[in-house]
Structure formats: C-alpha cells, structure tokens
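Complex shown without one protein chain; remaining protein chains in place.
Here is subunit A:
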Amino acid sequence: MSKLLEVKDLSIAFDTYGGEVQAVRGVTFDLDEKETLAIVGESGSGKSVTAQSLMRLVPMPPGKFAGGSIVFNEEDLVEKSDKQMEGIRGKDISMIFQDPMTSLNPTMPIGKQISEGLIKHQNMSKKAAHNRGIELLKLVGIPNPERRIDQYPHEYSGGMRQRAMIAIALACNPKILIADEPTTALDVTIQAQILDLMRDVQEETGTAIILITHDLGVVANAANRVAVMYGGKIVETGNVNEIFYNPKHPYTWGLLSSMPKIDGDDEELLAIPGSPPDLADPPKGCPFAARCPYAMKVCENHMPEYTHLSETQQTACWLLDERAPDVEAPESAMVGGTKVHE
C-alpha cells in the first residue's frame, strides 16, 4: 500500500542577519493512513518548521527549501504554486497551533472562522456552513453549540478555544491533521481532554495525525509511531513500544530520563545538560555529540548512518556500529518495566 505522505530528505534554511540557519537538515519520514505519528524533540529542534513546511506555511523568504520532497497524493508539494497550495490547505491537510489564545482571530465570531474553509473548499452556502459549524462544535464537545457558534474567541476558555481550533481544522475532513504542540499552552487536566478528543475524532473521521510535542508523556497514549528530532534531524524513529522499551539513541534515553515516572519514586528528573547545537553553524558530525555522554571521536566529524533495527525502527548513532563498545541504556531511561499508560 502506498503511503499517505512521504517526506524525503527535506531541508529548510532561513536567511538571517547572523547567516543561514539550517533549521531542518534532511528529514525523512512517512505517514500511513489513519495513523498517528509523533514528532518529539527539544525546543529549536525544527519540529514546527518541519510541520509548517508540509503545508508550505513557512514564511519564504526568509525561509527556503534547501532540498528534498514532500510527496502527497503522488505529487510533490514543494513544486506546487501558492494557488495550488490554497486548494490543499484546510482541505487535505489541516493544522492546529500551539497557543489557542492567539491562533483564533479575536474580531471574528467562531462560527465564521469555521465556515470559511467550508465555503471555500466545499462550495457550501453560508447557511449550510453555519449548520455544519454547529455539528462540528458538537463533535468537539462544546456544549450549547447553537449559541456558542456566534460568540467571539474571548468568550471561550482556553480549552474550548483549542476545541474550536480542532473543529476548524476538521471542517473539511482533511486526510492529515497536523497538531503542533496542541496541549502545551493548556492546564494539565485540559491537556488530557484535548488528547482524548483528538483520539476520538481520529476514530470517527479516520484522519491521520502528526502530533508534535516535546513531551514524551503525551506520546505514549496518543501515537502509533514516534520520530525523535534533534538539531534539525530525525535521530531515531520507531513505533511507540520500540521507542519506550527498546530505545537505542542516547538522545532518546535522555528524553526518557527526563520524563516523570508513573511508579512515583521521587527520584529527580534528569534534564539533559547542555544546550542544542547552533543551527547557523551546525556540527559536521552527530548533532548530539556535544552533549552525549557516550560520544566518541568519530561522532564529532561524521554523521552516523541510520541503522535499521527492525521494520519500523531506525537509529542514527555510532554506538550501533559493530566497532563501537557495547553500551546499555541507563537505568533512568527504563520505563519502569511497567506500562506507561495510565
């Protein structure tokens, strides 16, 4: 079966006063129908840029494609004109942004913000779009949708705004829903509700989801597969079980160690010391080398190739080379032997 979306060697750079920032450096991943792929990584690792480039929403200039392809429906989105992209955005691929407080237009009623896409992509009348808007608000769990639809964003709470954002994104039944840290700006209890909602909605509509987050905890319950990003590259991918129970990349270990454990020992969270590489002058070798406790000579100057550990798991680390010493994942990166699920 062919993939829904295939991203190959995608590179994106920004021209800035400080030189060229290589925000995304040769990222390759794909997405199946109806699955959820999580992209995980620290701040600045290039997650948002990757996600926005899929919809060609990266401002260009200063941004530019420095190579690679994004194949959707057997067509390369990189090659599309702006006009052609308008026909894809919101219809085939939709996006939810991080901060629901700022991602809705404050001077436009929610209903109108939902209708716009319907009117544009499905040629609906205003009336029909309004009614569909009410259905969508109901679908995302907003009480009293007939009244709520005419309200403005400031009359909604944060969680409700994110629900409304989801309604906007889902309006035209997109094949792919990109959610860029959809819960980061919300209270913990609301976070869980929004994630549940996204899962329910996915079951109902069958849309594939790309879930971007820096919180591995979110991933465990929400995703099928995980891509771990660091320094503009994907350093490890695998399905959820592989990433949680058989991670092979030291950066993935670091992320797991910094995750709060459910079994409740009050051991300290181990944040990864150091800071991510400067993408204006990216390291020649492994991007994690400067912070990696296992770094070897070779790491600094040579980028490791991907090692295929299974059908689904690939890891880019010299430790997997046969000449490298045997290193085990540290204790802190073990997910307690028990399930991470609640």
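Just so it is clear, contacts are C-beta pairs under 8 Å (C-beta built on N, C-alpha and C of every residue); 3 or more make two chains touch, one makes a residue touch a chain; residues count from 1.
Here, contacts and distances are computed from a predicted model.
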What does the UniProt entry say the missing chain is called, choosing from "NAD-reducing hydrogenase HoxS subunit delta", "Methylenetetrahydrofolate reductase", "succinate dehydrogenase" or "Oligopeptide transport system permease protein OppB"? "Oligopeptide transport system permease protein OppB"
Any idea which of A:43, A:81, A:107 or A:123 touches the chain not displayed? A:107
Given the contact definition stated above, which residue among A:25, A:89 or A:248 touches the chain not shown here? A:89
Identified contact with the non-displayed chain, of A:77, A:165 or A:333: A:165
Had the left-out chain been drawn, it would touch subunit A at residues 52, 55, 57, 82-83, 85-91, 94-95, 97, 99, 102-109, 113, 116-117, 120-121, 152, 154, 165, 168-169
